[in-house]
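I'd like to ask some things about the structure below.
Here the complex is missing one protein chain, while the rest keep their positions.
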Amino acid sequence: MAVTDVKTLSPEAVAPGAAEAEIESSVSVASQWQLMWWKFRKHRMAMAGGIVTLIIYAIALFVEFLAPSSPGVIRADYTWAPPQRLHFFRQTDEGMRWDPYVNGYKVEIDPEALKRTFVIDEEQVVDAGFFVKGEPYEMWGLWEMDLHFVGSTDPEVPIYFLGADRMGRDLLSSMIYGTRVSMSIGLLGVFMSFFLGIMLGGVSGFYGGTVDNLIQRIIEFIRSIPTIPLWMGLAAALPTDWPPLRIYFGITIILSFIGWTGLARVVRGRFLSLRTEDFVMAARLDGANEVTTIWRHMVPSFFSHIIASLTLSIPGMILAETSLSFLGLGLRRPVVSWGVLLQEAQNIRSVATAPWLLIPGLAVLVAVLALNFFGDGLRDAADPYNR
Amino acid sequence: MSAQLTNGSQHTTSKNNSATADNVLLDVRNLQKWFPISAGFFRRTVGHVKAVDDISFQVLQGETVGLVGESGCGKTTAGRCILRAYDLTGGQILFQDHDGEMVDLAPLTNNEMKPFRQQVRMIFQDPFNSLNPRMPVIDIVGDPLRINKVVAGKELEDRVASLLAKVGLRPEYMRRYPHAFSGGERQRIGIARALALDPRLVVADEAVSALDVSVRAQILNLIKDLQEEFDLTYLFVSHDLSVIEYICDRVVVMYVGKIVEVAETEELFAQPFHPYTEALLSAVPNPDPRNRQQKARIVLEGDVADPANPPSGCYFHPRCRYVQDQCSQETPELRQIAPGHFAACHFAEELTLAGVTASGELG
Amino acid sequence: MLQFLLRRLLYMIPTMIAISIVAFVIIQLPPGDFLTTMVASMAAQGEDMDQSAMRALEEQYGLGQPVHIQYLKWMQGILFRGDFGDSFGWNKPVSDLVWSRLALTFVLSLASLLFVWAVAFPIGIYSAVKQYSIGDYFATFIGFLGLATPNFLLALILMYIAFKFFNQSVGGLFSPEYTEAPWSWGKVADLFAHLWVPVVIIGTAGTASLIRIMRANLLDELRKPYVVTARAKGLPEWRLLFKYPVRIALNPFVSTVGWVLPTLVSGAAIVSIVLSLPTTGPLLIRALLQQDMYLAASFIMLLSILTVIGTLVSDLLLAWLDPRIRME
Partner (left out) sequence: MESPILIEIRNLKTHFYLDEGTVQAVNGVDFTIHQHKTLCVVGESGCGKSVTARSILQIVDQPGRIVEGEILYHRPDRLAAFSRRDAMSNENGSNDSNDSNGSETTEIIDLAALNPRGREIREIRGQDISMIFQEPMTSLSPIHTVGNQITEAITLHTDLLEDEAKEHAIELLRRVGIPRPDERFDTYPFELSGGMRQRVMIAMALSCNPALLIADEPTTAVDVTTQAQILELLEELQDEFGMAIMLITHDLGVVAEMADDVVVMYLGQVVERGDVDSIFHDPKHPYTQALLKSIPRLGVSRNRQRLDSIRGMVPDPYNRPTGCMFGPRCDHFMPGRCDAVNPPAIQLGPEREVNCLLYEEE
């Protein structure tokens, strides 16, 4: 099937032999979305990226259930506790048996620095399990639950699959909660810049002339300012006494303030080139008014490109938020994002003592990579009629 | 056709067009279209490309008028102005309404244009760009019907089916998208779209230029057949003189935004009055190797003038082999040289120019 | 060409004015000012500031006046006296603080730009000419990885590796013995010995995207008919490659300075904070947190102007390279 897809896109495609008639006609009546899907499906890295992206967003959706505990729980007696590996099988007299557990900690004193450090004690066993009852939470803020995907069977003894930070907070739980914030801030920022970009780019591209000229100058201007200093300035402008949620929205607005320029350029470019397309003129000559021409003919022609550009701009947003929060200018606890978590690793001393604090960076890396591959594939598939 | 021959005398320039015969469908008067050239930071207009500069001609009911010239002569722009795809810089486009009244399309707003958009339709050059690739054929051909609320629902489907059958496509293909068709078939879809609203005037802009030789004849024949069947009037824009000769009753020759000659096809090809027309005819390669030796080809010097910066006087004078002093100073008017035969050349009467004889040789 | 240069210079004036306004306004946005921040921090330590002292400070810094007056005074100082106002936090004129740091930022950004080009150019060409080869896939993969890694994370990882396995610190731009020393050849050499670490870190993301751009440009050019013409002349492949498609693909490549430079300056700011380099970054963030108005505004403005000038230079370079633009 995949082989015939592209074949029939060639301009000289004609009535086929009887054997191929069925496949042929399914391609003949395929809409642009079907053609795009067929094209996208062949792009392996993009498919993989898409799947990973979906998984990450699924995690973001079910954080309360997936996280072993809440991200804010401070346990001063577990400062910088190292990660505990989850063992699935336990050695017993009758052989290996399914019974998840982790090894406990013992405290060692570093004789030189006179520092207390935790090390894994192979002797101790802490029982762990899947679908365990633990700390109660409100699922999506709607109903009470206490079921956790994975965790310690004894609520009194915490387990740190990915270690603890300097205040004994569980890194894994924080990271899972951070997924929701980091992934959604990108999405929200992108939707806001999408709105601005479509509006201003559309006006610019469709009407042209003075308006276009003005908007173009503004875009050029915004793009010539280095983003991080600008973002830093704007982020520092957010009052420190704002509640976390308002800060969160403040940051999305700041991120989209610059993000829209890129999209506006794409939209404008599309409008400009479409305006001169013959089929758009044909629609006008059919008697279609401006609104119909735009919505029925022009927008569908670049909508897929816009979706691709949107996908490709989410990673930028995620990276920007991470950088700002890392610097202490973005989000602050109790809101956790990957950037907020990475702030714990800001100086070499903490990194040296607790290298696992860098793990949220890995989450950023995976998410951004997946989105980039996904977006790249979308962009390639966005124009199925490319001759 | 003979009726139009006698009518030719009424076909005139702006000077003496007081009378309009009943069978004048389209009367273009002093049509002008200038495109601004802008430059600099503030996009100031620094000049104009005079794509169409003051042209007048008429199209009679039921005839095919050819608009011919080289690229950049303004023939496509003129066609699009008549369709009101562009706003005019100046002039009138008088179109005979159903009740016989002449209506000027030039000042109409988009809304006021709507009833006329049904009567004046267009066939595009490029069969690939002119069909929205994201729409199935039924929408492409049916949209004009839907927008103008002619028919809807099942009836619309039937109408599209019969239109497709008319242009030689299988009606069952109406759910297909353009990508499933070849160039020739797409051009048929474009023709079906143009015919959907029972138009009276069809502007065909290089309708066969992008097609392969073997398909071109099919489409030319189709265009001719449809004219008979639906009593259509064509304005046929093309650079290909042999196609023009085949399909047109009357020909308007343009050079750098101006009309240089208008005549019945047969007369124009047999006895041109403008040196540019002569050169054009002479440049067309003759598909018979035996005529090669007899032909004294006129090869024009230089290139087509720049419409943003045309030469003085007659725009053709720098390339004309009969050029006189007068030509660079005075702009020649389009005037009647013989009945129904107009040319814009100071020396049209004095010159004896070569045309094409019926055997295909140059006389 | 001269006319082109003049026109471009003229375009810069409104941009510069707009930048100065934006920089100033951003700093004014947060409620309160340096004094309230100071009072708040003093209050937190249980101290009190007396009213008359506050009034005197307010007077001194002109904080009571409307914003536009403050802006105009500030601009006046800059334009006529090169005076960027005083830093509240440091109690020094801003101009004493910015220039040396700005110069280092400039050196760092320029070095990063050169690094980015030097790396992206050959790899991009290789990737395009050997499309779909293993090397191409490898470059593409590394490119994506580079794009996905935040600068500061790379800095942290490098620091960790250096600390853990080589037991040395990679921060700073100078060895301790040169930090306070006056400029000398030794210090310059020391600077270059330290420079490569931040340059590599800052340059990674830019290199990755430039490789992709170079590759895409060159692939486009390689398909153009003039390549066939040149081949039909009998040119050897390598000579053909460098004289025509590479040379033409260079133009869009050069024009990328326009957006690569702001990214590099941004990257330099954040990496400097992590690696504690004596550039604008750490000082800017401190100024922002303290609402040290003139210092922060001056930094933002000067950094922006630096990139605007960089873009201008790239435009001129482009015009020099491409006759179509030059003769427009």
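We call the chains A, B and C, going by the order they appear; numbering starts again at 1 in every chain.
Keep this in mind: contacts are C-beta pairs under 8 Å (C-beta built on N, C-alpha and C of every residue); 3 or more make two chains touch, one makes a residue touch a chain.
Just so it is clear, the model here is predicted, and its values are computed rather than measured.
Contact with the undisplayed chain is limited, among B:I37, B:A152, B:A165 or B:A217, to B:A217. Residue-level contact of chain B with the missing chain is found at 70-71, 182-185, 212-218, 220-221, 224, 239, 241-243, 245-246, 265-266, 269, 279-292, 297-300, 303-304, 356-361.
Although one chain is not displayed, chain C still touches it through residues 223-226, 228-237, 243-244, 247-248, 251, 321-324, 327.
As a convention for this text, only the chains that are shown with their structure count from here on.
In whole angstrom, the spacing between the mean C-alpha positions of chain A and chain B is 56.
If you average the CA atoms of chain A and of chain C, the two centres end up 27 Å from each other. Counting partner chains per residue, chain B has no residue touching two or more of them. The part of chain A that touches chain C in the complex is made up of residues 220-221, 223-230, 232-234, 236-239, 315, 319, 322-323, 326-329, 342, 345-346, 348, 351-352, 355, 358, 361, 364-365, 368-369, 372-373. Those residues of chain A that touch chain B in the shared complex are 8-9, 11-14, 24-25, 27-32, 35, 209-210, 213, 277-279, 281-290, 292, 297, 300-301, 385, 387. Chain C makes touch with chain A in their complex at residues 15, 18-19, 22-23, 26-27, 29-31, 144-145, 147-153, 156-157, 159-160, 163-164, 169, 171, 258-259, 261-263, 265-267, 269-270, 273-274, 280, 284-285, 288-289, 291, 296, 299-300, 303-304, 307-308, 311.
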